[in-house]
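Yeah, one chain of the complex is gone here, protein chain that is, but the others are all in their spots.
For reference, chains read A and B in written order, and residue numbers begin at 1 within each chain.
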Amino acid sequence: MKKQTPLGRLLSIYSVFFFLFLYAPVILIVIYSFNSNPINIMIWDGFTFDWYRSIFGLATSLTDTSSYVDSTDQLLNALLNSLIVAASATLVATFLGTSTAVALARYRFKLHSFYRLLLFVPMVMPDIVLGIALLIFFVGAGFTLGNSTIIIGHCTFLTSYVFIVVSARLAGMNPLTEAASADLGANEWQTFRRVTLPLILPGVIGGALLSFIISMDDLVITYFISGVDSTTLPVFILGMIRRGIKPEINAIATLMLLFSVVIASAGIYFKSKNTSTH
Amino acid sequence: MNPLNLSRKQLALITLLTPTSLFLLIFFIGPMLIMLTYSFLEPGLYGGVEWHFYHWNYGRVLGWADGIYEEFDPVYLKILLRSIGLSVATVLCTLFICYPVAFWVSTLSAKNKALCIFLMTLPFFASMVVRLYAWVLILRNSGFANQFLEATGLITEPLNLMFSGTAVIIGMVYIFIPFMFLPIYSSVEKLDKNLLQASEDLGATPFTTFRRVVFPLTLPGIVAGCILVFIPSLGNFVVPDLLGGAKVLMIGNMIEQQFLYARNWPFGATLSMVIIFMMMIILSIYLYKSTKKQAGL
């Protein structure tokens, strides 16, 4: 029965446009990834799966086969690099971030605020600054730029994200459960393994998922510290866009969006499941 | 028990903290200090560096020549100012776009609110380069925007939408919108609706209520959002690279050029330090103000 004021209606319309602005460009890519027009990709010319077949090196019905068939190997290689980097960096960052979060949440010590700051700074540091600092360091210290340097580079800021997520979980936990465990005779390690870890596990998994996604998407830092044959997917796509717009990019972009949506939805699903049982 | 006579608690703490401390010391603090050092070294003739103190890198940012080869040329200063200008424009645009929407979302039912928050966080997960690519498709000469305008008969010749300051601002607004929306939304959500009624009850018009109650109470969210958008905008190089072209360079592009093409690493490090200094100034003001407020003064 609530009547909407004119201002309220204006606000609703405005907000609808806002979400349109947020999603229309991305939806445009998805739609046009099925457009069969090879010359002007923004003019609709019929439905096709050709660009998807093309990026996976499959035969297409196109007469012009010059497109990206030869770079399929590079594309798959970039994808593989991205997955290796994201998985390894996530593993290391989750370990580092979780241990630091537990230390800061459960112990009082002098350098407490210093550690908070130390873990806050890499997150707000502009990507390019961190990227070139790492580049100078790796080159100076004699590292060969490749997957290993990218993994190290990603860990410097992913640790902070894991730290934030796990800390939030720890803050919402009743510290008396740990006291109860100690009271029943468990030592620190037993308490951690049997009480603390199971309770913060949703946070740890959430932090790991977040770092995996951020690592997969990272462009700027990777751009500076990747070697010649260690290109990741975002860097590869940046290169493609710089060389010129091709319909295949639409298809790759669509697949990447699909991947992101699936991971994000999974993360949110797990989060809601965990909070509802909490 | 152990040589240093540490308690079990201290041992546990050391075990937990050592890996991260070492890692960040070597791979974060180390590189930052080296970069700071580099910014005071002289660039070598063929890339590389000369290991002695050299302050002209900073002079060059401000336009002073190195005293040997160059005349006074404020080209870098111009780019620096342009970067600040474009970042400020991005901050203002995201602010004006997000502020009303945050209020709208806060009036929705719990279910719709959750949906809107999900829609706002989803772009965080989508690849930045893909999201920017969408705008390349829209803004380029044979792009969607031009075709739409031609189809409606508003224009006959395609407009040059790409490679302009506007295009860069659109791109940055698009990728940084969630950074502005989420802090503002959380402060709007925290706003006690009774306060608005109390203000109205005491005779304030809606505009006065906004000016004296709503705005001051949502200011923390606004400030946090502005900082979260301004800092990454300032150092951005992908957006101007894809949408600004050679005409709209920002500091980020200059840094990239120094490292990948000009091979003047000390000067690139100096430009990075300039970004860090600006970031530090903003963050210290913010932290100073917010701790002062927390102290209740």
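Rule of thumb we're sticking to: a residue touches a chain if its C-beta (ideal position, glycine included) is under 8 Å from a C-beta of that chain, and two chains touch if they have at least 3 such contacts.
Assume contacts and distances are computed from a predicted model.
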| item | value |
| --- | --- |
| Among "Aspartate carbamoyltransferase", "cytochrome-c oxidase", "Carrier domain-containing protein" or "Spermidine/putrescine import ATP-binding protein PotA", the UniProt name of the subunit that does not appear here | "Spermidine/putrescine import ATP-binding protein PotA" |
| Options B:Leu45, B:Leu154 or B:Leu202, residue touching the unrepresented chain | B:Leu202 |
| Selected residue (touches chain absent from view) among B:Leu11, B:Leu119 or B:Leu217 | B:Leu217 |
| Absent-chain interface as seen on chain B, which is shown | 192, 194-195, 197-205, 208, 212-213, 216-217, 296 |
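In the analysis below, only the chains that are shown with their structure count from here on.
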| item | value |
| --- | --- |
| Touching residues on chain A, where the partner in the complex is chain B | 8, 11-12, 14-15, 18-19, 21-23, 25-26, 28-29, 32, 40-43, 95-97, 99-100, 102-103, 107, 109, 115, 118-119, 121-122, 124-130, 132-137, 140, 152-153, 155-156, 159, 188, 213, 216-217, 219-220, 224, 233-234, 237-238, 241-242, 245, 249-250, 253, 256-257, 260-261, 263-264, 268 |
| Residues of chain B touching chain A in the complex | 8-9, 12-13, 16-17, 19-20, 23-24, 27-32, 34-35, 38, 97, 100-101, 103-105, 107, 116, 118-131, 133-138, 140, 142-144, 147, 174, 177, 228, 231-232, 234-238, 241-242, 252, 255-256, 259, 265, 268-269, 272, 275-276, 279, 283 |
